[in-house]
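For this view, one protein chain was removed and the others were kept in their places.
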Amino acid sequence: MPSVLFYLFAAITLLFGVGVVVARNPVASALSLVCSFTGLAALFISLDAYFIGTLQILVYAGAVMVLFLFIIMLLDIKAAEGRQTNYATAVGGLLLAVLFTVQIAMVLGDFKEGNKTLADQTLNLGAAASKTSLNTIKDELAEGTLPDAKLMGFTLFDKYPFQLQVVGLLLLAGTVGVVVLSKRDRGGKEEVS
Amino acid sequence: MITLNDYLLVAGILFAIGLAGVVVRRNIIVIYMCLEMMLSAANLTLVAFSRFHLVDGAPDYAAQSLVFFTITVAAAEVAVGLAIIVALFRAKQSVDVESVTKLKG
Partner (left out) sequence: MMSSFSIEIFLAVVGVLLIALDAFATELNRKVVPWAAIGATGLALILMLTRSADIPAWITPFYATDSLAVFYKVFALVTTLIVLIIALEGDFITAYFSSSEGVKTRIGEFYALPLIVCAGMMWMASAKDLVALFVPLELVTVSFYVLVAFTRRSAMSLEAGVKYLILGALSTGVLVFGIAWVYGATGSLSFEGIAAAASKPTTNAMALMLGAALLLAGLGFKVGAAPFQIWIPDVYQGAPTPVTAFLSVGSKAAGFVVLTRAVQAFTGDGSQIATQVGNALLSAAALTILLGSLPAIFQTNVKRLMAYSSISHAGFMVLALACGATGTVAFYMGTYLPATLLGFLLLVVLRTQGVGDELKDLAGLSKRSPLLAFALAVAFASMAGLPLTAGFMGKLLVFMAAISKAHYGVVALAVVGAAAGFYYYFRPILTAYSPVEGESTKLQVSPVARVTIAVLIVGVVAVGVYPKLLQSVLK
């Protein structure tokens, strides 16, 4: 990917990320997060992770953020009721973010492996094709395209089939939990004590 | 040219922004959004490392499987989390962190 596009999408991701934190209105925060996640999806795609990039759009920017917006609208949460910003926590938060970034930057300064560019690490699809057992993947690799979703699916079912089942169990437990936590009984009063 | 470190730095800054948001914001829903941002930053780190750690010439899909799982888990977590937040709102008519200070000691 040309450097310009990387900087563009990185800027979108980070600036809208800041927007989530500073926006007073929760709806604005949520929409900022959608934009930030879209930029992030572009970064995923620039890393040849097409499937993850698509998921990021579909699941995060799509489903999850719609859920957030829906709840914000449903509860009719007002913007931060004109309350004064607490400067002590704001400074604390900023300091924490800066410290963490400096820490990461220090590690990166020492991390020589990280100086490789995508051009240094080109995909070797021919080598990948010779190692694959599944014909549909092999053919596409031999043609010189990266069958990202197929390779992803193959790894999931070949290496982590059991974890995939456990995630299913997790989603079930989550669904049951949501029902338990939000059902209302007919004819009863909802009083919290 | 763009290096692996550039990606990692972007991910690190995104994580830091999310962390700051968790500390600064008072609205529980916004705090929760910031947590999702942190998780996404972790995903970017994983994907970047997986692209630069080639296995037989292709990106390391084992690490990308983990990203797949974290996205799924995050979706489930958001559903349960918002249900709890809605229950809290019904009880207190507020989603401010000030409304959860009964337990102390």
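For clarity, chains are labelled A and B in written order, and residue numbers in each chain start from 1.
We take it that contacts are C-beta pairs under 8 Å (C-beta built on N, C-alpha and C of every residue); 3 or more make two chains touch, one makes a residue touch a chain.
Keep in mind that what you see is a predicted model, and the values were worked out from it rather than measured.
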| request: Touching the hidden chain in the full complex, which residues of subunit A are there? Just list them. | output: 103-104, 106-107, 110-113, 159-163, 166-167, 169-170, 172-174, 176-177, 180-181, 184-193
| task | Touching the hidden chain in the full complex, which residues of subunit B are there? Just list them. | result | 8, 15, 18, 22, 28, 31-32, 35, 38-39, 41-43, 45-46, 48-50, 53, 60, 62-63, 65-66, 69-70, 73, 76-77, 80-81, 84-85, 87-88, 91-92, 100, 102-105
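Everything that follows uses one rule, which is that only the chains that are shown with their structure count from here on.
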| request: Using mean C-alpha positions as chain centres, tell me how far subunit A is from subunit B in Å, no decimals. | output: 7
| said: Can you tell me which positions in subunit A touch subunit B when the two form their complex? | reply: 1, 3, 6, 10, 13-14, 17-18, 20-21, 26, 29-30, 33, 36-37, 40, 43-44, 47-49, 51-52, 55-56, 59-60, 63-64, 67-68, 71-72, 74-75, 77, 80, 83, 86, 89-90, 92-94, 96-98, 100-101, 104-105, 108, 111, 113-119, 121, 123-128, 130-131, 141, 146, 151-152, 154-156, 159-160, 163, 167, 170-171, 174-175, 177-178, 181-182, 190, 192
| field | Footprint of subunit A on subunit B - complex, ascending | value | 1-10, 12-21, 23-27, 29-30, 32-34, 36-37, 40, 43-44, 47-48, 50-52, 54, 56-59, 61-62, 64-65, 67-69, 71-80, 82-87, 89-92, 95
